[in-house]
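Sharing a structure here in structure tokens format.
One chain of protein is taken out of this complex; the other chains stay put.
Labels A, B and C are assigned to the chains in the order they are written; within every chain, residues are numbered from 1.
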Amino acid sequence: MIVLLKLIQGIGAGALSISIGLLFVGIGRKITARIHRRYGPPFVQNFIDLFKLLSKKSISHGFTFDLGLIAGFSALLAAVVFLPMGQINIFPHNSSLIMILYLMTMAYLGMAMGVSSSGNPNATVGIARALTLTMGYEVPFAAVIFSVYLFAHTGSLTNIVAAQSGGFMNWNLVKLPFGFVAAEIALQGMLGEAPFDMAIAPAEIASGPMVEMGGKYLGFGMLQHSIGLFLETGIMVDLFLGGGSNVWIFVIKQFELYFLALLVNAIFPRFKIEDGVSFMWKVPLLLGIVQALIVVL
Amino acid sequence: MNTNLIWLVAMPLIGSAVTAVVVRYKFLDRLITFLTFATTLFVLFLAHVGQSYSWTLKFLGTTLNLTLNVSHLSIFMLYISIAFGTVLAFYSLIDNSRMKGFLLLLVLAANNWIFMSNDMIGFFFAWELMGWASVVSVLGGREKEKSRHAALYYAMMSVAGSYSMLFGIFILWRLTGTFSISANIAYLSSIIGGHPWWVLGIVSLFFMTFMIKSGIFPFHTWVPLAYAYSPDAFTPFLSAAMSKYGVYGMLLFLPLGLLEKGFPTAFGVPWTNYIFLWFGVITAVVGTVLSIFQDDVKKLFAYSSLSNLGYVVAAIALFTPVGITAGIYHAFNHLLFEGALFITLLAVISRSGTSKLSEMGGLWKKMPITFFTFFVGIASAAGIPPFNGFGSKWLVYQAMIKQHLIFATILLFLASTGAFMYLFKAFHSIFLGQLSHDYERVKEVPIVGQIVEAFLMIAMIFFGVQPGYILKPIGAIVKSMGLKPLPVMANGYVAGMFSNVYMPLIGWSLVVSFIFGFILFYVSAEHKNVSQTDNYTAGQIPEDWGLTPETYQFSWNFYQPVEKLFVPFFRIKIDGFFRGIGDWTKATGSAIKEIFVGNAQMYAFFAIVGLIIFVIAGWMA
Amino acid sequence: MSEWDELVNYFRGRSMWMLHYCTGCGAIELPPTMTSRWDMERFGIIPMATPRQADILLITGYLSIKTLKRVVYTYEQMSAPKWVLGFGSCTINGGIYWDSYGVIQNLDKYIPVDLYIAGCMPRPEAILDAFGKLKKMVQKGEAKGYEKYIKNYDWYKANQDRVFRRTEPVLRKAEEVTKSA
Partner (left out) sequence: MSIFNNAALLIAVPLLFAFSIPLFGFVSKQLTKWVALFTIGFNATFSLYILLAHKYPTVVVMGNWVPPFGENLYIGPVAAFLVSVISLIGLLIAIYNLWAIKLGDVTRFSVLFLMFIAGASGMVLTGDIFNLFIFMEITGVSSYALVAYGPRRRALGGAFKFLVVSSIGSTLYLLGVMLIYTQLGTLNIAEIAARINQTTPGLLTFAGILLISGLAVEAELFPFNGWVPDTYTGAVNGISAALSGVGAIAGVYALFRIVMTVLGRDGTYVFTYGKLDLMTVVAILATATVIIGELSALVQKNVKKMLAYSSMAQMGLVAAGFSIGSKLGVYGGIFQLVNHSIAKSMLFLIVGVLVGSGLGERIEDFKGLWRRSPFLSLAFTIGAFSMLGFPLFAGFWSKFAIVGASIQRGGWYDFVIGLILFASVVEAFYYLRIVTYIFSSTSIKEPKIRVNLSPAIPIFILAVVIVAIGIYPNFIGSFSMQSAGEFTHKMTGYVLNVIPTIAAH
């Protein structure tokens, strides 16, 4: 019985993450358009795109291509159920942050496997860039999460959220401001928004990993992006913004973070990959280390 | 007196003697090797903790007791190494490399002896035996001249290490008059309060050996050479099992009780351990960074192997319950996934005939079982749950954070991210991407190889989902070291300091979401399979362009941008330091050689001068 | 046409991703179409990077025979459903290159064009109008150029081969040259 309940809850969480993620991207497109002084697409445009993609025919380069893209989507879905989302917390005793981060890695591995089995060098270059950038942003992010670990004396997101209960002044955003800024910059890299969008540069490497993806494959890619967006902003909310008393507040907080990212994305050009990494290892890492020192000492 | 223990050493020695006779008949050689491994494994089933066997040796003017002793740690190490060796020996039935069965069996005998020995004579004997047997094994690599250099380099490091340990052994003997390891460690532990520098000096003599054997910075330079140029069938054992000897040795010498003796601490660990820990961390980072830029796949995984040993060392150096648990657990996981990876590499190299990443590509269709084993292997090595590498890495972080070692943890995390980079590079360059025309006829390895690979794949998943089967014996080891073991929960749990992870849950979560993913995939519009060359080429038609799969495969200079980032670090050449010592010795040798001028008068003159000096010395005395 | 198909077509019409094959001078009209003045994204139309991802192939100018080869290859790499928009008079009748030996005059003979945008140059309004037309056609299920191409593949192929032959070198082998001399 409990298994069935958890299963349904898990499916619900997955559906929530997909829809919220798609909605976020849709709203994001609208907001970006407004910054560009355009009208912009309807905010449900992403659902339409997804539907179109899933119903469009496509080509595949073999089983690994299929499996990789499914893995990219499914592994993130599997990770989402461990994320405490407001009052929805399906596995409260099993929400280790590092576990979630490593589980997300599987999605990237799957994605990478899929696209590079297409045999297109553009895709592989894109993946190589993405992985290089990962090395860039993971280091400051690691500094931040280990600071939070030490600060909260727990590694479980549930407990980190619980430790921040009791109002704005208890949020880690206030208590660990440098960490928050560092994590925010790292988040920009995680989301692949400008100035860290070198992995999917359309004009240089024909949209990188997506070069061979069409139809439902691109649809899966889109889903992965949406869930990833949900998960990454969700982790940030749990880490710094005190989670949420209910899921809608949680989502609003997520959106705030995404909104920040969008603003940056809309106006910035793109880093060269090595400059992106060295930026990550300079500014955010310094901030993260300052934060870590403050926590340790 | 448990005579079954002596068979653990004797059985491989006998097998080795037999295989040495039939060394010319390759299959027979391999078959006997495998049977010996299997028998040894069977003999091991009869052994259990607390057994001991001793016999005497009339040597060094006294009657010495040589003792074999089964502790929790040793039986754990024995099980994992012999079991892996058996699997490898089974694979080697179909292998064509120039590995000699009798050398592998000699290493096995030494392996068992090292893990069981409670006296330093036996330990040293076995250590040296293992040393030369593996050095000679390395000689049989594919690239003759390179494996010659590699073997020589490895031998030099190994011999230097052995002599350092020999020195340490006898110093301990001088102090205590016994060769018993446990007695000596108890002695060291008892005098550490009064003479810390003495103890540190002696222990560092031993640790130098162990660090060399495990390839810990700054002694990591031999590892890539020896791994890359050893016979492909021997490399898995070299990486998976033999790197553990150093770890085992360190674990023997770590319980000195520094904290109880009021040793100065840094971050809650004795400062010696703190320094040692940084060696581990640096190893992890250096291994990772260098691995990213390798083109030879065995070199790449050699660096990967030593990077993982950096994790192990960093964790055990803490000498806290969670640290030791994490270290041993990671050592086990390293054995499993690194062994599996090297076995798949063996399969790939035997079929493709090259170990250059830039010459491979697209092999997954040709070698599906190998491909999936490799996939699970890199997922484990990258620490992706629910495969087996995750739990230990996660515990390592916990252990480090527990001691507020935030910088070390960040660097380890960097190593882990970098690990993902090089693992994917190898994965892509071997299995994904375009299939070269040269490999159109490549076949999957024979059925024996497939069985081995499938077995390892299942093992990696099983021990990932059910870590309890490993964590329980590790708990016993931790307890036997006088530490409080981590709470043992149900089989699927990894219990950490800050939170727990229930691995089967992750597994189920993945299964459900994969089912969901597949359903979504198959209800969506259909797809058609196209050939690998039907690719987006910006409108260029491949034939017009003269495009071949090889030219359309991206695997050369894979992480070129990253290389720019690390340019300043490449100027530091540890390897150059050792080679410098070698060159200096050689130059001194050339100079000293000039004493022997080849002239009788000069020799006579030397003799007379020597005499005169003596006479003067006698006068002065 | 079943309800499901109607639904699908409705959404397809609302989300058309475009691959713009920019030959000739027509490409200059696309940036204003995409950016704030006309903003085609409000109709769900965005430019894509590769043929795999695109629904519309927009050809913005004259096509030399060599370029045609690439266009055909690109078109064939796109997945169904896919549509072709011919932009400007060059794609209709060759435009100012009507008498050039190296330029094709009539794109429709080589790949099935669903809709032409006449003019030299058509302004962004015309492009948006064409997208609107195409959207209606798609939603009604009328834009079936990709099926026509499969049905009449022989005819298209023959036409293509006839012009492609002109790109082959006149003298193929060195021996033939020496023999003739």
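Rule of thumb we're sticking to: contacts are C-beta pairs under 8 Å (C-beta built on N, C-alpha and C of every residue); 3 or more make two chains touch, one makes a residue touch a chain.
Because the structure is a prediction, the values reported are computed rather than measured.
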| item | value |
| --- | --- |
| Among the chains presented, those that the missing one touches | B |
| Residue, one of B:Ser190, B:Asn529, B:Thr548 or B:Thr588, that touches the chain absent here | B:Thr588 |
| Residue touching the undisplayed chain, where the options are B:Phe42, B:Trp55, B:Tyr522 or B:Phe606 | B:Phe606 |
| Absent-chain contact - pick from B:Ile6, B:Leu35, B:Val49 or B:Met156 | B:Met156 |
| Among B:Phe42, B:Phe59, B:Trp271 or B:Tyr469, the residue in touch with the chain that has been omitted | B:Phe59 |
| Interface with the undisplayed chain - residues on chain B | 57-61, 106, 121, 124-126, 128-129, 131-132, 135-136, 139-140, 144-145, 147-148, 151-152, 155-156, 159-160, 163, 166-167, 170-171, 173-174, 582, 585-586, 588-590, 592-593, 595-596, 598, 600-604, 606-611, 614-615, 617-618, 621 |
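Operating definition for what follows: only the chains that are shown with their structure count from here on.
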| item | value |
| --- | --- |
| Graph class of chain-chain contacts, one of line, ring, star, complete, other | complete |
| Which of B-C and A-C has more C-beta pairs touching across its chains | A-C |
| Rounded Å distance, chain A centre to chain C centre (Cα mean) | 37 |
| Averaged-CA centre spacing for the pair chain C and chain B, given as whole angstrom | 59 |
| Numbers and ranges of chain A residues touching at least 2 other chains | 55-59, 206, 211-212, 215 |
| For chain C, residues contacting two or more additional chains | 50-52, 77 |
| Chain A residues touching chain B - in the complex, by the definition given at the top | 7, 10-11, 14, 54-62, 64, 66, 70-71, 73-75, 77-79, 81-82, 91, 93-96, 98-99, 102-103, 105-106, 108-109, 112-113, 116-122, 124-125, 127-129, 131-132, 134-135, 138-139, 142-143, 146-147, 149-150, 153-156, 159, 206, 211-212, 215-217, 219-220, 272-274, 277-278, 288-289, 292, 295-296 |
| Residue ranges of chain B touching chain A (in the complex, touch as defined) | 362, 364-365, 371, 375, 378-379, 382-385, 390, 393-394, 397-398, 401, 404, 406-407, 409-410, 413-414, 417-418, 420-421, 424-425, 427-428, 431-434, 496-502, 505-506, 509-510, 512-514, 516-518, 520-521, 524-530, 532-536, 538, 549, 552-555, 558-559, 561-562, 564-565 |
| Partner chain B, residues of chain C touching it in the complex | 21, 50-52, 69-71, 73-74, 77 |
